[in-house]
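For this view, one protein chain was removed and the others were kept in their places.
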Amino acid sequence: MERMSDETPRIGVFICHCGINIGGVVNVPEVVEYAKTLPNVVYGEENLYTCSSEGLSKIKEGIQKHNLNRVIVASCTPRTHEPLFRATCEEAGLNKYLFEMANIRDQCSWVHMGDHEAATEKAKDLMRMAVAKAGLLRPQEETEIDVAPSALVIGGGVAGMTAALCLANQGLSVHIVEKEHEMGGMLRYLHRLYPTMQNAPEVMDQLVNAVNSNKNIEILTSSVVKEVKGFIGNFEVTVQKGNGKTVNLGIGTIIVATGATNFEPFGMYGYKEYDNVITQLQLEQLLKSERLQNMKNVVMIQCVGSRQEGRSYCSRICCMTALKNSVLIKELYPDADIYVLYRDLQTYGKEYEEYYREVQKKDVEFIKYLPEKPPEISPGQNGKLNVNVYHSLIGEQVEIMADLVVLSTPLIQHEDAKDLSQKLKVPLGPNRFFLEAHVKLRPVDFATDGIYVCGCAHWPVDVGESISQAYGAASRASIPMAIKKLRTEAITAVVDEDICSGCGLCELTCPFKAILIEETEKGRKAKVIAASCKGCGACGAGCPQMAITMQHFTDEQLLAQVIALAEAIP
Amino acid sequence: MILLTEDSSVLVIGGGVAGIQASLDLADRGFRVYLVEETPSIGGRMAQLDKTFPTLDCSICILAPKMIECFRHPNITLLTYSEVKDVSGSVGKFAVKIIRKPRFVDETKCTGCGTCTQKCPVVEPSEFDVLLGDRKAIYMPFPQAVPRIATIDKDNCLYFTRAVCKICQKLCQADAVDFEQKPQEITLNVSAIIVATGFDLLNPSVINEYGYQRYKNVITSLEFERLANASGPTGGHVTRLSDGRIPDKVAFIQCVGSRGLGRGVSYCSSACCMYATKEAILIKEHEPDSEVFIFYIDLRASGKGFQDFIDRAKENWGIQYIRGRPGEILEDPRTKDLIIFCEHTVSREVRELRVDMVVLCPAFVPKESNKKLSENLKIRLDEYGFFKNEDSMLAPVDTNVPGVFICGCCQGPKDIPESVAEASGAAARAVEVIALTARKEAQ
Amino acid sequence: MSSKIGRFPSGNPRTIKIQKELSKRSLDAEKLVYCYECGTCTAACPVVKVFPRHYNPRVFFEKASLDLEKVLTEAGLWLCAICYRCHKRCPHGLKLPEIFLSLREVAVEQGYLPDVPSKLEEILTILREEFPFPLVYSWLCLRPCEEESKRSKLDNLVLDVLQRSLADYKKKEVAPLPKVHREKLAIIGSGPAGLTAAWELVRMGFQVTIFEALPEPGGMLRVGIPEYRLPKEVLDVEIEYIRDLGVEIRTNTTIGKDLTFNSLLKEYKAIFIATGAHRSRTLHVEGEDIEGVVHALDLLHQANLQKRPRPGEKVGVVGGGNTAMDAARTALRLGAKEVNILYRRSREEMPANPLEVEEAERDGIKIHFLLTPRKILGKNKQVVAMECIRMRLGPPDESGRRRPIPIEGSEFTIELDTTILAIGESPDVSFLPEEVELTEQNTIVVDPLTLETSMSGVFAGGDVVSGPATVIEAIAAGKTAALSIDRYLREGGV
Partner (left out) sequence: MTIQEKFEPDILGFLCNWCSYAGADLAGVSRFQYPPNVRIIRVMCSARVDSTIILEALIRGLDGVMVLGCHLGDCHYITGNYYTKRRMKTTKNVLEKTGVSPERLLIDWVSAAEGERFATLVTEFTERIRKLGPLGKETDLKPQQLRTRLVAAKEALAQERIRWLVGKEGELVEDKNVFGEKVSQEEFDQLLFQTIEKEFAKRRILLSMGEDALSVKEIAQRVEASPREVLRNMISLEQDGIVSVVGIEENSPKYRRVGE
């Protein structure tokens, strides 16, 4: 039985300890007692973990036993836990929009750890504001939308191709947009791949042929995404093809697999100053085309341009790349001596540590240098380079006459990533890599529904990890297209037709074209298209007649929160 | 032409974060999923953690929503406290025999109210709390357990050992306690199997010069997590096991049993550098003026935002990193403090460091049950005892048996984001292989 | 597989020869490449504690890879005490002592060390700064082979230098050192720990008296270590030197019998207990009391006192430590035809240091693993056979080593006429008052940094604290105790 919400509100308040995260700073019992004194609050309780199944069943019990028609949970951030609590209310027969949260952890206890009293006062204020808004909440119904059964993969590297193949084999149609004139991405430049030392061109051809022969996949090379409109299930993507023509695609979900590019260490260690100072990628090119002449001493320097001011991250793949290239050099020239100058050797996990031992057996010396005493390069006799480094583990300067110096540089984000992020409306995180929804539990999703990310676009990873993430992104992207129907949020604009003067400012303001002026018997009035309205509220706050309000964020509700807050001010 | 066989189903073995993610992905797209977990509750290793790196989220707070989603998802059947007995058939048509170990509590009736656990007279060390805390003979492993159903530990319950007591049965208003429950064998027909059975930690007494079990105040990192957790044995206060005092000088030791050709295992367990830093920060958070040291060899922080996390630990929290693997730890018999002898390899001096508590970061090792499961599923183990994938680069989640997939730490040590991505990957491969097999049969 | 020693620059003919020679003598030179310089060996090494400026094994082998020429001239090559603590703690289990020994031989043969005698003189001067008996230490650590025929070029050079220094020692007139402090200090036990502490304290100007139960001072150096590893004459000379410095050594005085511990407490300001671990553990097995059954220490003791005990033809030694190895090799030298060693675990778990095990096997001694005696059978009080049982290894016990579990039904008997028990020794602490706290294994509980026991002013070190260990560890303990006693007296009771 749907709980009728228009009779007087009966608000239940559930305040969480979250172990000691809240309870350790905010005096939770005091806040519960205070909340019970607030208008329309008929029931209040505290528990250790409201998000646990025990906590949730307490909410359901509370709704039934005290006949609640509004529920407030004071705990952590609604961004992660609102869906969970709303679903619980729904199960107890309460419309899930008759629910409000007060963030007394991330925006209260965790940030006012030094002042327990002020934190408790703030929790009370936030409680009062939530109760004020809860009183004015109305039930809402969610609309259902169709999902186009076709995916867009941006980037034709190893990650993009793997994800596309996986989706195609599930019977979904896929469009790959690759800005270069051919597929393969970074694989085109690589020679052999660690740890299995498989041949990169073979791996690439295998993938490219599979992609070309799969009839569910359409490949658009030297093409760029020009514009993305719409939302999950109903993206309208305009792609600009190599020949200047554009094509419009109806897309259900999008996977960003744009990879990353190599950092050029200009002005570091004599790069471009001496010609026998090259990067690992250039070394791999020489190895691939067998143009690497014989040599006695090779010095590799790790962390060139990374883990320092301005680019603070470790780029994960440079150590293993250096080791792999050492193995390739030793295969060509067995009596070459190779010195790897490192800071922290990133040969993590099962296979990479084993690979490190294989390399140790092959006349490769590992010298740990300190960031404050980096190696110095100076020209030596007959074309050799004098590499002078302070071997920090034996406390002495070591001098090597190097025939070749190889710099291990990090992968960095593409220049045009900012442009793509704005088109897709997905954020870039620190170091300009794409920012995922949650670093631990949603590593391949974006916060925006329907858009996913994998490979180096998210963070520098090697080929094996890119493939594993590609399968992950394919799985996430296939879900909406598999179930064909999606329920969208009910937070949309509502027009009061008596006040609306049909001035059309709202139509001008809305970026989603979700509100248009139509002729009605009562004259020109604004009309909202619920399916495409994203609920941002720009039209409402700009309407000259103040005729538009947002469901679940109405003017009265916001005002009620402000008034409730102001009550505490003497 | 979309060929998504909605009627096929998938078996997921292991209810940790990887098993949960794979099950949710498959169930969300309409597949029937059977999630088998050998302990009474899903949640796995991650449920035992207090916080996670690099965001310091409270681990159970971000895992509980997913566990509850699994519990409430119409397409997922939770088979907890159950084991895989036998597997036959091939991709598309596997027949799996599952043994549902008797809980001696009727799952349909128990509401998880917990009165029985309060009154039960028998107290046993709790496996979930790594034997630091205790539980009753009838217990729920942890507050956020899913499903929230009690379980009776047959070997210690007075009724089974001396045919007395039965207090829990008398007290239970839902009349859910049923001592006559028998093991139940059910057979499932599934199209694909995903293994996500996770890992164990090496018993660090193998490196006996570190004194684990000999010295009271030498604990493992998992024991630390339980001590630091609010619903742990000490309510979230990290205390010394010798005298219950809050330590103000703590040392972490990395690679205990890892990266060695002699004792322990030869691979790197890849997540310890990061979680040691996290645990160090937890100490500084509880006790700002405490001193925390981390003895490491190579700091491995190459994941997203990891290096910034370490830099923040150094600059903002003042954690002291020492490059060197201690040679010896001795215990001061009176104060039970620990004296660590280590060469600070960058200054080449051997120094003694007196601390109140030592936390060892032991190697990740394969679970004992891997052997039996690999025989049942006929999938290969690698030389360390982890499950072996077909190709660590091109087919990271496939196994030598088509239709059987592996993800998470059961195939090698990795951290939570990699496990979650791999779990989604395994789900995608399962769907792809089912679709391909169905299409082949349709032709 | 390339070796880490002399690896760079690769292709240098001289270093290649060294690498070939090394690979012939010991495998671990190859495994050294896996070292990632974690510093565990240096942290665990007692010699580093005594000579931090001269010796760091990790740095030595790293430099040996980059600049072999220079590193071979360093003192570090000669200071390893062959105690294998590094081997037990290294994550890869590398056996550094064997590499040092082989490297010395090969370096001499390859002409890297033209003037060995002056180098050894230099080493002896370094040792004299910190050691009371540099020659005893050198004999034990440089290990010159005692059979004439098998001696290497290096062995002969070493023996010459040591013999010459021994002769100088005898001639040297030593005046007793001035007594600066009034306090009189007592040391119980004249083993390596006691002697080192006495030497350090007398040099600081204290009056030191050592009480020794046996007729001859030296402890384990005297009774435990066989003549072929340490000629007793060297020991006598160096102990004489310590006596001349002013240390009074009263032999044949057992504390607890001739004098009570409490009487010492009244008379001496501080006491250092260094009585070692001489009481052999019993096997608790039927037939252990039969006449042919003898404890390893007693055999070694008899042999050392030239009593020439007569072991039978077929000898069985039970145990896997250094004492078992010495007892077995001594039995061979005393005329035994066939010597077998029975050890209940496997080779990796053997406490004896691997070099001793190798040399025992080279002498023809057969070692049987995973075997323990169940019963000793005798006929008219003479040992005729021993019933043994096969073992298998279970999960690790508290000591971290895997627990041996007997396999029922695998019993069998070996004929032999002598059984030597070498299953470890424990200290005789009966003379101590209750206030001195003990562990279950009867070793004394001390503060690891100051070596002070639970009684203030009473210190303890060496085997009586650590259980059976090597000479260098006892020396290091003696030095630490001396410093603590000095600090204790200066601060009026720490």
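Note that the chains are named A, B and C in the order they appear, and that numbering of residues resets to 1 at the start of each chain.
We adopt the following convention: a residue touches a chain if its C-beta (ideal position, glycine included) is under 8 Å from a C-beta of that chain, and two chains touch if they have at least 3 such contacts.
Note that the structure is predicted; figures quoted are calculated from it, not measured.
Counted over the whole complex, the shown chains touched by the missing one are A, B. Summary of contacts with the chain left out: across A:33, A:90 or A:115, the touching residue is A:115. Of the listed residues A:24, A:78 or A:380, the one in contact with the hidden chain in the full complex is A:78.
Residue-wise, the contact with the chain that is not shown comes from A:103, picked out of A:50, A:69, A:88 or A:103. Among the residues A:65, A:425 or A:524, only A:425 touches the chain that is left out of the figure. Although one chain is not displayed, its contacts with chain A can still be listed: residues 77-79, 103, 105-108, 110-115, 118-119, 121-122, 125-126, 129, 421-422, 425, 427, 429-430, 435, 447-448, 491, 503, 505, 508-509, 511-512, 534-538, 540-546, 550, 553, 555, 558-559, 561-563, 565-566, 568-569. Seen across the whole complex, the unshown chain contacts chain B at 55-57, 285, 312.
Methods note: only the chains that are shown with their structure count from here on.
Chain geometry summary: the mean Cα position of chain A and that of chain C are 62 Å apart. Remark: chain B and chain C have CA centroids separated by 45 Å (rounded to whole angstrom).
In chain A, the positions touching at least two other chains are 345, 357, 393-395.
Of all residues in chain C, those that touch two or more other chains are 34, 36-37, 58-59. Within the complex formed with chain B, the chain A residues making contact are 17-21, 24, 48-49, 51-54, 56-57, 76, 80-81, 83-84, 87, 91, 149, 166, 169-172, 193, 195-196, 198, 203, 307, 312-316, 344-354, 357, 370, 392-395, 429-430, 433, 436, 438-444, 454, 458-460, 463-465, 467-476, 478-479, 482-483. On the side of chain B, the complex with chain A involves touching residues 1-4, 17, 21, 25, 28-30, 52, 54-55, 57-58, 60-69, 71-72, 111-112, 143-148, 229-231, 235-236, 259, 266-268, 270, 298-308, 311, 345-348, 382, 384, 386, 391-394, 396-397, 412-414, 416-418, 420-429, 431-432, 435-436.
Of all residues in chain C, only 31, 34, 36-45, 48-49, 52, 56, 58-59, 85, 88-93, 395-396, 398-401, 437, 445-449, 454 touch chain B in the complex they form.
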